[in-house]
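Quick notes on the structure that follows.
Removed: one protein chain of the complex. Kept in place: all other protein chains.
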Amino acid sequence: MAAPLLSSLCCRHSLRHCSPRRFARNDLSFFRSLSTSISSEKSLVLSHVNEDAGVAILAMNRPPANSLSLELNEAICTSLKEIDTNPKIQSVILASTNPTIFSAGLDVTELISPDDQRLPKFWNSLQQVYIDLYGSRLAIIAAIQGHAPAAGCMLAMACDYRIMYGGGEGSTVDGRKRKSHIPTIGLNETQLGIAAPPWMGQLLVRTIGFRPAERALALGTLFPPMEALIEGLVDDVITEESFSPSADTIHALEKLLPDPIRNQALSLVMQKAFQEAELYAKISPQARVASKLVTRSESLKDMIASREADTEYFCSFICQDTVQKNLKKYVEALKKKSKSK
Amino acid sequence: MAAPLLSSLCCRHSLRHCSPRRFARNDLSFFRSLSTSISSEKSLVLSHVNEDAGVAILAMNRPPANSLSLELNEAICTSLKEIDTNPKIQSVILASTNPTIFSAGLDVTELISPDDQRLPKFWNSLQQVYIDLYGSRLAIIAAIQGHAPAAGCMLAMACDYRIMYGGGEGSTVDGRKRKSHIPTIGLNETQLGIAAPPWMGQLLVRTIGFRPAERALALGTLFPPMEALIEGLVDDVITEESFSPSADTIHALEKLLPDPIRNQALSLVMQKAFQEAELYAKISPQARVASKLVTRSESLKDMIASREADTEYFCSFICQDTVQKNLKKYVEALKKKSKSK
Partner (left out) sequence: MAAPLLSSLCCRHSLRHCSPRRFARNDLSFFRSLSTSISSEKSLVLSHVNEDAGVAILAMNRPPANSLSLELNEAICTSLKEIDTNPKIQSVILASTNPTIFSAGLDVTELISPDDQRLPKFWNSLQQVYIDLYGSRLAIIAAIQGHAPAAGCMLAMACDYRIMYGGGEGSTVDGRKRKSHIPTIGLNETQLGIAAPPWMGQLLVRTIGFRPAERALALGTLFPPMEALIEGLVDDVITEESFSPSADTIHALEKLLPDPIRNQALSLVMQKAFQEAELYAKISPQARVASKLVTRSESLKDMIASREADTEYFCSFICQDTVQKNLKKYVEALKKKSKSK
């Protein structure tokens, strides 16, 4: 008699990881309705709004890895605030213009031999990103096309729903076959010799539960997509194998969208994110926001109350000799790794 | 090497959804020991006690949908208090006399163009139902034979264990084949344009975990039985396919029990609920109650402390124009839906 439940268990999960409508949106109506905001291609963040759907896209655009500098943090907050002022928008898709990296986390150059004045300012800007995302009146959907380690994982967890690319056969974008990659996600701070701050650690606890979070925090675990799905660190995993837009679709899109976001807009992860964003946008905003406060207001209040202490602790932790040594070792290892490629 | 765990996983779950002893109780000893309380058929709540087993049944009986009015709320509390005073009783089965609806949640007529005096009184009575169920010395087993949306889901979550009917082939009761139905359960408040109060939302968080609760609260998700089992919103799902009491059993029962509760008493959900109730009744009451306080006293204290603020917030939220419009729209939609049937 095990079969019924088992198949229901499988169905439910398989629904989750291969459910998107197969680009019924080939007609491009969604993209046609996208209006490009004032952000230019060189902006740290690109944003587009689709007022008909009530959905906006906010794409991080700081090559090569969307590592979070003071400036990128501020750009995210500014862009989110802009979207927030538009009463027609209910949902935001948080994405990256980089097809293989969502965000690499903190910009390590902010941490090594840091400037006394800039370091607390930098940390404050990261806190602000969390506060603005986690407490937003908007429903925020993370479209995690690429890697999301450390603070990159925090960005995703601060959203309302997480969709991750699951690797697979490699996708065809712009008519060219894109090399397959398997992204990972997790708070891997201890691998760098540092620790996630309490509010970030507790965000992981809320997301995946106490026991798995404790272990993942201690070991700095990075989860591949399917493990992330099983642990609940992401809510959906998309394997893009079956997606190949027609030449017409691509041609039409070239006129509609600037390049950095176009590739992403065509990915199935983004398609699914859009469906999800529409789902949230249809709920009465008043009721949805009240529901969000039920689960988030308490922890946000605590975090804001301990904000200064958190900054002080972080700055003094980072400035320790051992920590500085660990960070430099980590950066050297990264450099060697990228040279050997 | 995946097989052992997998089969153990399946076994455990299959145990859960097809475990009840196959009506070994055909001898009706359980029902013979049921004494009908003073409640009449027309009471909003029917209660029966079986002192030998230490188990009572408390069945909501407000047609057509057990929607929670001020009066039903008060009747639940009164009946529970009555049972509580009987030291021989350790467990209660919370059930419904309606074979397809556990409880439809708040009586919406209490919310539309509400009376200034009655609205806070009504909300207080709902809070009291929660407090009395959640903090009861009795182990309470929810026998969820039918739908349990919104506050109906809250009733179930305030119990100690939840058993749900899983649909299936349809059951034979009173010799007649009962049409199959698949009940759903969940806090679907946002679908009505309102939000579950904090204490109800936090009850969902405790029951199914933070991340699934957040999403279910935002979207107002109603779960079918198997999904509810997988998420942990219910603890057991019973498919009644194999249950068909003999003519003798039915005949005997007709003499033993008044009609509204008889049908339910014969359901496998109720049978399983009775087994579960017996299990709890066998534990040392002192130890069991002390255990219950460990996990519940804190949140109950918080809820009681913020009770007045909760009432004020609820009343002012409900009285907003947009909310009133949403509620009226919802009732209109319901009316159309029932006419078209």
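Order of writing sets the chain letters: A and B. Residues in each chain are counted from 1.
The definition used in the following text is that contacts are C-beta pairs under 8 Å (C-beta built on N, C-alpha and C of every residue); 3 or more make two chains touch, one makes a residue touch a chain.
These numbers were taken from a predicted model, which means no experiment stands behind them.
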| item | value |
| --- | --- |
| Omitted-chain contact residue, chosen from A:105, A:186 or A:201 | A:201 |
| Absent-chain contact - pick from A:217, A:233, A:268 or A:303 | A:217 |
| Chain not shown: contacting residue from B:208, B:228, B:268 or B:303 | B:208 |
| Those residues of chain A which, in the complete complex, touch the missing chain | 7, 10-11, 13-14, 16-18, 189-198, 201-202, 205, 209-215, 217-220, 226-227, 229-230, 239, 317, 320, 322-323, 326 |
| Contacts of chain B with the absent chain, listed as residue ranges | 1-2, 4-6, 8-9, 12, 139, 160-161, 206-209, 232, 235, 279-280, 283-284, 286-288, 290-292, 294-296 |
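Simple rule for what comes next: only the chains that are shown with their structure count from here on.
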| item | value |
| --- | --- |
| Between chain A and chain B, centroid-to-centroid distance (C-alpha), Å | 39 |
